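Omission of a single protein chain aside, the complex is shown with its protein chains in their original locations.
For subunit A:
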Amino acid sequence: MTQTGLWLIMLLPLICGALIALGYAFFCRKPAISGYLGIAGVGGSFLISIWGLIGLLGKEGASYYAPGFSWFAVGNSIDISFNLSFDPLAAIMCFVILFVSLMVHIYSQGYMHGDKGYPRYYAFLSFFTASMLGLVLSDNLLFTFFFWELVGLASYLLIGFWFTRPAAANAAKKAFIVTRIGDVGFLAAIIILFANTGTLDIHSLNGMAEMGLIGAGVVTIAALGIFAGAVGKSAQFPLHVWLPDAMEGPTPVSALIHAATMVAAGVFLVARTYPIFESSATAMLWVSIIGAVTAIFAATMALVMNDMKRILAYSTVSQLGYMMLGLGTGGIAIGIFHLFNHAFFKSLLFLGSGSVNHATGTFDIREMGGLSKPMPVTSGTFLIASLSLAGIWPLSGFFSKDEILAGAMDGQSILFILALITVFLTAFYMFRLYFVAFGGTYRGKGNPHESPRVMSWPLLILVVPSVISGLLNAGGGFSSFLGEEVHTGFFEGLFGILLHPLALVSLAVAGGGIYLAFLMYKKKSLSPAIFTERFKGLYMVFSKKYWMDELYEGAIAKNILMKGVFAFMAFFDRKVVDGGINGFFIQKVLFSRLFSRFRTADERIVDGAVNGVASITLEGGKVGRKAQTGQLQSYGIYLAAGVVVLVMAALIIW
């Protein structure tokens, strides 16, 4: 792949997005063209990235590099430049981003059909894709941060796409603010790394960390800071609260941004700076702990939700926790492999839920039911994706989940147990969703029908990677592409894995979850009501989302910040600052000490003169105040005219 090609990967979607934005008035009249333009940009860039990916296959440690431009240089030591680097990790991410983005672009033609903001939607979507590509291709941590914020902005714009709905506007704000808390950590880590190493080039930073050239304390703080950014962006505990609310955006957006790509950026960032994490045992332990806790924590909340997209959202949070656990206990390849597989089946699930919404007009699974008959394509693809997510052999989810479990088993046993319970919960909530929404009889209004072909084809295409992408690492090919040597025969990896006790245990646990869901929601031999009755306390905790929202909004935002910090500041401002100046300074200092000495002289000589002047001023003011129109801008004009006169005078005199 040439350097131009590498630049085009990022620039094509950006150019198309910019074209749509610039020709907005035109595209409002002909919205379909803006959709085609977006698809063309992403499709072209997808083809180039495949070309690059093929070029990298089978070559050890190969990567493409495209020099860009120097942004700024101060002296000889600081030089911040923007270059693109296309290494195996970036290649995999590009493939995932562009593949899912292309499917979402195509699907949205059906889903967003007739929406007033259609061209705006495509402009945002292309802008997001370009920013996400910039994030994975950048070789400088500072530019990574810029694109990191740009995808955050794109996410904000798209969550709040229907901004006239207060829920969407609030969700967008929440997503932006909550992720920003983590970003402060990321920025701090960048500054710390720069102060200690003098470079922000990711590859040299990684090299320095590998050779142990960065101090132990610095490396730990930097790794934890970067991880804080990842926690915010990847919706890990305790900053996960924004992701379920982000479901207010259009469903294809949830599939692209809040399931497959942007939320995985945190996982990508940890993988990108992995040597920094590896040099610090503390940081690795925190990554694993936060990952495992998030995985089970989010899975429990997914058990009790009734909104289809929210179940999927909590499932995404849980699976992202899995990826973090994989990174913390295993290695880059394990975490990224789960990211890769998850992107396909989770975006398929989201697009499927969008298709259901298109047919029924609701996301509430209690108002669905019996959809497998009228919607065979949607329900069939949904079932396959659910099986994959639950981790059933030989679908893709099984392989990556098994690797994460194996990694966790080598580490802390408590993390392994949490991960195994999560497998059970995952299988249960996915099949609760499947049986309630697609099984039984229809309980909603109207006649649901299969979605148009432009929506069902992307589902069918996404089924392919959801089924087979797990096989990529059956022989260790995916891991060795990322530079980790694993040698297993393909068929041994595919079938031999069934003889491992761990795989059997995880399959049995997942099967148990599915069977329980089957008994409760399909066969109805066990009543869910009995369970909610018996575990009333737990049910309450789960369905109230552990009161995390109340904690953040009520306790922290309203009480600590508004009533505490801000009220104190207001008090300080009013009483101490204002009061100090007015009361103390003017009255005590000026009046009593200074003025009393001059009082006598003042009253006789000055007063007489002042009174005279004052009455003249008063009379003059009555005339002069007419010039004070109160119009700020007319004052501005006098000011500007005065400057012009002065400049002219200066020019004439000199």
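The definition used in the following text is that contacts are C-beta pairs under 8 Å (C-beta built on N, C-alpha and C of every residue); 3 or more make two chains touch, one makes a residue touch a chain; residues count from 1.
What we mean here is this: contacts and distances are computed from a predicted model.
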Inquiry  = Since a chain is absent, check the UniProt entry for it and pick the matching name: "Cobyrinic acid a,c-diamide synthase", "Large ribosomal subunit protein bL17", "Protocatechuate 3,4-dioxygenase subunit beta" or "NADH-quinone oxidoreductase subunit K".
reply    = "NADH-quinone oxidoreductase subunit K"
Ask   = In terms of residues, what is the contact footprint of the unshown chain on subunit A?
value = 74, 625-626, 628-633, 636-637, 640
